[in-house]
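Excluded from the complex is one protein chain; the other protein chains are retained at their positions.
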Amino acid sequence: MNNKVQNNRAWLLVLPMLVLVAFSAIIPLMTVVNYSVQDVLGPNARFFTGTEWFTTMLNDPNLQAAFGRQVLFSLTILAIQIPLGIGIALLMPKKGWQASAVLILITMPLLVPWNVVGSIWQIFTRGDIGLMGWSLGEIGINYNITRNAGDAWFTIILMDVWHWTPLVAMLCYSGLRSIPEAYYQAARIDRASKWAVFRYIQLPKLINVLVIAVLLRFMHSFMIYAEPFVLTGGGPGSSTTFLTQSLATMAIGQQDLGPSAAFSIIYFLVILLVSWIFYTTIMHMQKDKNSQGGA
Amino acid sequence: MTYHIEKTQQGEKYNTIFSSITSAERRKRTSRSRLKKRILLGTYIVLLMLPIYWLLNMSLQTNSEILGSMTLWPQNVTLDNYIGIFSNPSWYMGYVNSIMYVAMNMVITMLVALPAAYAFSRYKFIGDKHLFFWLLTNLMAPPAVFLLPYFQLYYSVGLFDTHIAVALAHCLFNIPLAIWILEGFMSSVPKEIDETAYIDGYSFPKFFIKIFIPMISSGIGVVLFFLFMFSWVELLLARTLTATDAQPIGMIMTRTSTASGIDWGTLAAAGMLTIIPGVLVVYFVRNHIAKGFALGRT
Partner (left out) sequence: MSWMVWTLPTAIFFSSIAAMLAGMTVWELRSPSIERKGFLPISTTRGDRLFISLLSAAFIHLGVVGFTAFPILLASAISVIWLFIMMRWG
């Protein structure tokens, strides 16, 4: 990291990538900004509205509620998935064929297309044909995700834990594997308790990957769309409608270009702020590590 | 069983360290905690597999059996649902379309991400940190934010409803991801290798292809896995940019719900078939994947 050469010609290596990403990111973003200050009715019928859409969107009670739900959802799944992921990573075997087998099985949910995840859980939780819905019904629990908002929330969180805890577990597992065996041996000689081994050997090594895990999980949960859309369609009522779905409904369903563009920009700014905080944290952690290493 | 051999070897190692603790006591303690670990992990994996098992179970039943009575495994195993999918072009073309744009995306992303990641890992240049951050924001930002003008954008360049359109759109998050992971792998290759190669008279492209890429091949494998994964699972962009000719399988699956109800058997079979390519890919990179998950930084 520290012995990089200053060379501005490196821009030439970055340029092709830049052109491609800019095509998919900057041009659309500029257009979104343009939409957001106008009322676009057609190619030749558009009116300048200034900041009106922003005012409307920021004060829209539905969107505020969706935002609240979104934050609640993201925090809940983080609170469940991070500890659970660490726990599973500690249980995973480190070598041999079992390690490969466990690895393949655990990564499986990550490779299911997101809408299929929704379908899987839709089938799984139905009262008539789903194993979970049917079993809960048999033992006398009244469980119905299309009627009861609490059940819908519970199922969506369960689905997300099922879907994404493997990612946290895999990240932690790879962090744990990088701890040299000698550390554990030293701990055994000191007769360190299991908790002490975790607290003073494993956790410090995990911090790096955990920050990445929290970042990825927060961001992905903040844009969750296909899974709840297929599973509950945002219902019952709008109890499980999250931000992306509100946006998609407005943009694709109702073709309200102006308001949804304003909403996109607000959404993007929030994401930008959170990513920046995380990025700065990660960079400073790396810097501290380098300076401690005496480099 | 390897399990026993491992245990005894470990037991012997302890004995040399702890002469005060009898080996029998030690062995009993480690084997008990090992068993507990196995059981916990086993339970988790069973729970993890249950929904997928249920999908498999349904995909092997006829609709009348699915709706008829609750059975924990198919009473009359039938492959009709799968046969139905493979004999209908409008169904199996969905898979072909998905695989095509995923493959295109992997190629494009790799071609541009490799040199860019090399630049980030080896050089300082003006704005490098900010550029890197901007890339990451594209990885983090919800695709929905950029979605509004996508139809217009791709329509105006004449790419709407083609595979390449979806492949390009997925570059939005796949290129940043690839650069992020590759940069980690590349930074762990000592810089002296580059310098020696240049002294030996290698040109940059020759060095890069002949020496450097083979050195990070496991990293490339892992990156390809991630590219596949994120392009394969994404639907919002893929759905917006296609109409008929390049429609992804995820979109075609919505056809199973008709006015007369949902065709559960076909839906389940189609779902099962979307899982298989992923499992194949993960099988090929299983030995390197752990390092890749730490983004090459362990």
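Here the chain labels run A and B in written order, and each chain numbers its own residues starting at 1.
Keep in mind that, in the parts below, a contact is a pair of C-beta atoms (placed from the backbone, for glycine too) under 8 Å apart; a residue touches a chain by one contact, two chains touch by 3 or more.
No experiment lies behind these values; they were computed from the predicted model shown.
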Of A:Ile82, A:Ala149, A:Ile252 or A:Leu272, the residue in touch with the unshown chain: A:Leu272
Selected from A:Leu15, A:Val40, A:Ala65 or A:Ile282 as touching the chain missing from the view: A:Val40
Residue of B:Pro149, B:Pro176, B:Pro248 or B:Gly265 in touch with the missing chain, whole complex considered: B:Pro149
For chain A, residues in touch with the removed chain: 27, 30-31, 33-35, 37-38, 40, 43, 46, 48, 50-51, 54-55, 57-59, 266, 269, 272-273, 276, 280, 284
Residue numbers in chain B that touch the chain omitted from display: 126-127, 129-130, 149, 152-153, 155-156
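By our rule, only the chains that are shown with their structure count from here on.
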Rounded Å distance, chain A centre to chain B centre (Cα mean): 15
In the complex, chain A residues that touch chain B: 1, 3-11, 13-14, 16-18, 20-21, 23-25, 27-29, 31-32, 35, 88, 91-93, 96-97, 100, 102-116, 119-121, 123-124, 128-132, 134, 162, 166-167, 170-171, 173-175, 177-178, 185, 188-189, 208-209, 212, 215, 219, 222-223, 225-226, 243-244, 247-248, 251-252, 257, 260-261, 264-265, 267-268, 271-272, 274-276, 279, 283
Of chain B, residues touching chain A in the complex: 2, 6, 14, 17-18, 37, 40-41, 44-45, 47-52, 54-55, 58, 66-67, 70, 72, 108, 111-113, 115-116, 118-120, 122-126, 128-129, 131, 133, 135-150, 152-153, 168-169, 171-172, 175-176, 179, 187, 191, 229, 232-236, 240, 249-250, 253, 264, 267-268, 271, 274-275, 277-279, 281-283, 286-287, 289-295, 297-298
